[in-house]
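Contents: one structure, followed by commentary.
With one protein chain removed, the remaining protein chains of the complex are shown where they sit.
The first chain written gets the first letter, and so on, giving A and B; residue counts start at 1 in each chain.
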Amino acid sequence: MGLGNFLKIFTPKDRVFYSLFEEVMGNLQKMSSVLIQALNEANRTERDRLLRMLDDLEHQNDEVTHRIFIELGRNFITPFDREDIHSLATALDDVADYTWGTAKRILNYQVDEVDDVMREFSIIIDKCISMLHTGVHELRNMRNLKAITDACVGINSLENEADDLFDKATVSLFSSLSMNPIELIKRKDLYQEMEIVTDKCEDAANVIESIIVKYS
Amino acid sequence: MGLGNFLKIFTPKDRVFYSLFEEVMGNLQKMSSVLIQALNEANRTERDRLLRMLDDLEHQNDEVTHRIFIELGRNFITPFDREDIHSLATALDDVADYTWGTAKRILNYQVDEVDDVMREFSIIIDKCISMLHTGVHELRNMRNLKAITDACVGINSLENEADDLFDKATVSLFSSLSMNPIELIKRKDLYQEMEIVTDKCEDAANVIESIIVKYS
Partner (left out) sequence: MGLGNFLKIFTPKDRVFYSLFEEVMGNLQKMSSVLIQALNEANRTERDRLLRMLDDLEHQNDEVTHRIFIELGRNFITPFDREDIHSLATALDDVADYTWGTAKRILNYQVDEVDDVMREFSIIIDKCISMLHTGVHELRNMRNLKAITDACVGINSLENEADDLFDKATVSLFSSLSMNPIELIKRKDLYQEMEIVTDKCEDAANVIESIIVKYS
């Protein structure tokens, strides 16, 4: 019996959600750091190997999310509103989906050169996920509400930063007179996918905020 | 103390939602009329200034929507189903988001010439929002159910009109043999964004309809 299963048996039923959400967050942190690593890898074979790792990580995340939904169906008692647990799990699952969606597009579109815009996005995404980790972790005891609020505010401002980056990058794509249309399609699509990752982080932060409004 | 806050204190708790929804509707009406004005402005600097105003209006709308969610967390008593309040606020927030999304695309894609399709869309959007205003306003006393139903039916038929406009415009984009692909991308994206505004208006109308089905 793994340590995980051992702990689970002795965990009060409603506590299982905290562990599952922390598992999701651990996974998302791995995903964003692999993404950064890939976007800074000069060797294309190695870059593509790293990007493909995100597929597995996304699958692992699907499994944990699925377990959250199963527990939600089984447990009469939940630590906070059922619909909030559902929304939070869905938003975090979307973060994983769109992160893998980004990697998949780089692979499928056979992007030759990763650009600075993509690298900047990956750093914003990594910061968002790190703040989400704090927010989710602190939900467990609710002792440090300020840390949760700060994390949510931080994610909101990072999402604005991602919006501005997207706008600047789009203007630049459409002002370049020599831009090849297929190259434009690739980059526009990729930037958009990365911007959506930060939107989904904000969605998760909004759920966390609404949880602490109710329980504080 | 502003008049708004003064009134709020003397408003029974569950009545606060009507005022907040009316605030949202006032904002949306401003947004659609600024959009029409911008799309009919020949001077590009002035056009872009008007389009940028929609950013502020969208932010203001975010704030009111946020207040609706906060009140929803606080109030035990709500005038209609909590989930309906949540869905209506979300749909109206989406109307604001996609309206600003339209303006943002015109700015970011540096659209030289606004075309008739965009202007037609802006008029349909304005009509939808005006009907939504009626629907939301009449929810307050529920005395004029026919006015609410008529508004919802009207929005559904305007959404069909927007669909047809989108189809015709798409056919025309893809039949033009001399069409520059980057120009096609811009217009296709813009028409789609404007069509989604009317979809979101229809979503809001559907929520309103389901509210009156339950309470009539």
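Operating definition for what follows: a contact is a pair of C-beta atoms (placed from the backbone, for glycine too) under 8 Å apart; a residue touches a chain by one contact, two chains touch by 3 or more.
Note that this is a predicted model, so its numbers are computed, not measured.
Annotation: of A:Lys30, A:Lys104 or A:Arg140, A:Lys104 touches the absent chain (contact as defined above). In the full complex, subunit A contacts the hidden chain through residues 69-70, 73-74, 104, 108-110, 181-182, 185-186. What subunit B contributes to its contact with the hidden chain is residues 167, 170-171, 174-175, 179, 181, 184-185, 188, 206, 210, 213-214.
By definition in this document, only the chains that are shown with their structure count from here on.
Taking each chain's centre as the average of its CA atoms, subunit A and subunit B sit 29 Å apart.
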